[in-house]
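Working notes, structure below.
Shown here: the complex without one of its protein chains, the others still in place.
Up next is chain A:
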């Protein structure tokens, strides 16, 4: 007998006492958690990220580019890598390094 057939035969023998059909529990049970609302969820996220020793800056959408730029300057960084699909607005006036060459 192949290892596959033998293992399957073993587990079927081991569960021969089971009478409930497979999947009889119905839909996968979901443990519900009440959302505390978007505001509180955002606060909780910021708290937890800060708890992991991240520095959290909360800024309005139209200030992302300027805060990013000043944060990078503050660390003396002149260039960074970014993923494809990054919101163009976040780049602000930053030059695209790929176009330099």
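Operating definition for what follows: a residue touches a chain if its C-beta (ideal position, glycine included) is under 8 Å from a C-beta of that chain, and two chains touch if they have at least 3 such contacts; residues count from 1.
Operating definition for what follows: contacts and distances are computed from a predicted model.
Going by its UniProt record, the hidden chain of the complex is named "Putative iron-sulfur oxidoreductase" among "Putative iron-sulfur oxidoreductase", "PRC-barrel domain containing protein", "ABC transporter permease" or "Tryptophan synthase alpha chain".
Touching residues on chain A toward the chain that is not drawn are 2-4, 6-8, 10-15, 17-18, 20, 22-23, 25, 28-33, 48.
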